[in-house]
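Missing here: one protein chain of the complex. Every other protein chain is in place.
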């Protein structure tokens, strides 16, 4: 099975480890044995000007996932929204009403569906590929989350080159290592069976430290700075 | 403390990783230091003809646990049902009504109790050993789950010998390794403190691969095939 998935993660942090805004949406192609991505794409957000309501993320994810899926023609596309694995192209109002989610979630989805349902229907009509809202149960969505952390580290390196340093929060229980010519990352949850990723990056002249976010258990902070 | 426990797990999967039916009920004797089984028994189900409602599993588990308990005379028997550690022999209708579980759960247990309550009472009258519905809190129940995964791997090997290959899903966050003459397995959750198991098996002429189930995070898929 060949699956495209997308997720958004990584946050710029202030001095007290509060998130200012999210950084990276990643889309990935995941193939058997489903432990890493064979292709990945990123779209960076502006963390200084970020809509933290969550709607920006899911829209960006759908658009980036469809872009990658047009190229690599997967069997299915997974989005990080836990509404029971439903096909996005079928999300009309009665279907949303019938979901077992909160009333607030229904309002959000009625709003989101205005853009996403036509996008998904058009994509399905052209390619036969379904986009499903499978959420946290999907391993490819988790791999996309790990890649959003890798691209967050890359963004932090570029930010530190210009501004001296950067402090970012990674997605849940994952680590990154900044190595010569690449950034490597992995899930810290062994129950996931060994999920990991890496991306090429210019890492010269950069130093870094990774440590637990003291205010948010199971999330790591990455600090990156210019070696004078 | 010497504890007998039973659990059911492992599923035959179709090509899209959907479960067709469950495979193995395992009963185990667990003794101090409570990390593995000193004795184990299996009863295989027919995954092509499986009642997925959950009632078949708990009945099979109770019967197999009692069978093993008659032999090894433990201090207590643990079943995988989370209804507060109550003794099964005491499950009459008013007691079930008073449980803090869903109405649906109460209907299921009124039905189950018809068989299990007399079984547990008879066993207790003869041996003085209680059968309790302790569920996920019990380490021996988790060890029984790991053994159901080991026996699922054994079943998959035998199925592959006849049919060329088998694709099975293991119980939650556990791994197996097919070694010369045996199958070894272990929990992937280090918080559990190192739970593991092994069973003898004829593993000659068999190849295998283990990888994350892409549709169900924290569950592994085992593929087994005949080395022609």
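Going in written order, the chains are labelled A and B, and every chain counts its residues from 1.
Here is the rule we use: a residue touches a chain if its C-beta (ideal position, glycine included) is under 8 Å from a C-beta of that chain, and two chains touch if they have at least 3 such contacts.
Remember, predicted model here, so these are calculated numbers, not experimental data.
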Of B:41, B:142 or B:172, the one touching the omitted chain in the full complex: B:142
Absent chain, residues of subunit A that touch it: 16-17, 172-173, 175, 188-190, 209-218, 220
Touching residues on subunit B - with respect to the absent chain: 1, 3, 30, 32-35, 134, 136-140, 142, 189-195
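Rule of thumb we're sticking to: only the chains that are shown with their structure count from here on.
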CA centroid of subunit A to CA centroid of subunit B, Å: 36
